[in-house]
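Please find one structure pasted underneath; my questions will follow.
All protein chains but one are shown at their positions in the complex.
Showing subunit A:
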Amino acid sequence: MALMQIAEPGMTADPHQRRLAIGIDLGTTHSLVASVLSAVPTVMGDHDGKYLLPSVVRYLENDEISVGYPALAAAGQDPHNTIASVKRFMGRGHGDVQKLAGHLPYDLVPGEGMLRLRTRAGEKSPVEVSAEILRVLKALAVETLGGEPEGAVITVPAYFDEAQRQATKDAARLAGLKVLRLLAEPTAAAVAYGLDKKSEGLFAIYDLGGGTFDISILRLQAGVFEVLATAGDTALGGDDMDHAIAEWLIAESDTRQEDPVWRRQLLQQARQAKEALTAQEQVQIKLEPEAGNSRELTLSRKQFEELIQPVLQRTLPACRRALRDAGLKVSDLDGVVLVGGATRVPALRRVVAEFFQQPPLTDIDPDQVVALGAAIQADALVGNQREDLLLMDVLPLSLGLETMGGLVEKIIPRNTPIPAAKAQEFTTFKDGQTAMSIHVLQGERDLVQDCRSLARFSLRGIPPLVAGAARIRVTFQVDADGLLTVTAEEGSTGVRSEVIVKPSFGLDDAEIARMLQESFAHGAEDVAQRRLSEARVEGERVLEALQGALQSDAALLDSTEQARLDAARQDLEQFLAGSDADAIQKAAEAVEAAAEPLVQRRMDSALQRAIAGRSIDDLGD
């Protein structure tokens, strides 16, 4: 093949005829763009040569928008209109981020569906904010490449669920980018690292970014990057170290904590302290909670390391899970690669070295490596032949269907290599049943309420038969992009129904178009009404789920637990009759808390039944 290329120079790829493609690392704290230029993956810098763009967007008074360093600089003075770490909100509803939002100085708009932030430029969704960051990166790429890129690979945390991925794709579309693929950040890092160092073997990629943690186990061999397992936490990152320092500062200085401006300044000081402590043994932090009233605190590295220990320890369960899913022991690994700015912290390196029983590999820039890997994959996907590279990814989270009693039956388990397909047969529950509703879910938990709903559709025209006679075959197909298609087919008649799954928080084209044009606040009344109906639905759902669980397994509770649960349930029933959304929500949460032992034991006994196999039936024979 090499001879052919020498013999026919016209056949070789001319640098100018290469298709332009870019890789984007859309990070929690920083974003950057890279491309393969003359066969070398390269990050693109701005006019000052800076390649890291702070992921901060500020809405200014004159309808202008600033992104990056100027926005970051203004974050302390103008917190409501300056959005940082927006990645943490991607694909999330208002309810999902309540806990997180307590830390953050934003004005969240209550309501169902996609989360919104109130700014002086109107209500903004995380998708729109992210699109502003992507627009800046795209403009930088167009200028550097001298032309429009044909497509982009954007990286996401491996552990992002379908809603978070869809939100990322929507943001790219808003920014006018064609998305070739969303690529897991640790996988992208492995590609860049593996090709650069010509490494082969089994590697763990430990990726602690600003707001997300991922661990992936890959096998690198002769240009094939095979993801064996991935795990993580989409709400854990370097930001949490900043918050830990900020909490300490608040406790030490005993000052007002509610003011968002103050809060934002504290976070910035915490961040600077964290970075300084990478090289220094201690750092002075000067606080000025009120004008003319300043004080200085000293934070030693030892104290800092104690403050962040919980964050570091929270990464380890995911490491164990990933190893188990890959069927490997720590001693099987040939190397551990660190990715993400937060991995510069010395205490983290010690924790990682201790867990993996070897010093981590740090000979590559942890800020650049993800974008470089994305650029390499983009180059391959846009049609520039790359014989040296094949990426085999896995499904990050299990996919399943709702079955009787609000339980989830997993159809394709997490960490299955994609593309993948799996079929399962179901049957009818009632005599003469002619339709079946199919509810597709994503997640690891056993109850529908704990998983993320991806789609609902129904199969109609099932021939009326006695219960259990119809054979309905449900097929899941996941393609190499991770896109899921679900097909249901009845065996005797061949009646079919199919859905390409779009998650609940995704936007349709009309919504995107509308978003580009308008941004106005809904009336307060409308919002309150929506909250109430949402709370009622949720409250009723909780009661219904409880009813089902109690019918079969009430005996699993002792009398004290039973009494507590009964009281909580009566409260909820009473509030449901009223119209106080907050009260309903609190009462529903109380019921769920009281039902926790029941849920736990139901799962345990289901597990035991599964393990014991058919032995109980057989003993009866």
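Criterion: a contact is a pair of C-beta atoms (placed from the backbone, for glycine too) under 8 Å apart; a residue touches a chain by one contact, two chains touch by 3 or more; residues count from 1.
Simple rule for what comes next: contacts and distances are computed from a predicted model.
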{"item": "From \"Putative ATP-dependent transporter SufC\", \"Aspartyl/glutamyl-tRNA(Asn/Gln) amidotransferase subunit B\", \"Co-chaperone protein HscB homolog\" or \"ATP synthase subunit a\", the hidden chain's UniProt protein name", "value": "\"Co-chaperone protein HscB homolog\""}
{"item": "Listed residues A:95, A:147 or A:417, member touching the removed chain", "value": "A:417"}
{"item": "Touch with the omitted chain, as defined above, among A:115, A:380 or A:535", "value": "A:380"}
{"item": "Identified contact with the non-displayed chain, of A:67, A:391 or A:590", "value": "A:391"}
{"item": "Option touching the unshown chain, where A:479, A:544, A:566 or A:596 are the choices", "value": "A:479"}
{"item": "Candidates A:226, A:367, A:446 or A:571 - the one touching the absent chain", "value": "A:226"}
{"item": "Contact footprint on subunit A, counting only the chain that is left out", "value": "180, 221, 223-224, 226, 316-317, 320-321, 324, 380-383, 390-392, 416-421, 477, 479-480, 607-608, 610-615, 618-619, 621"}
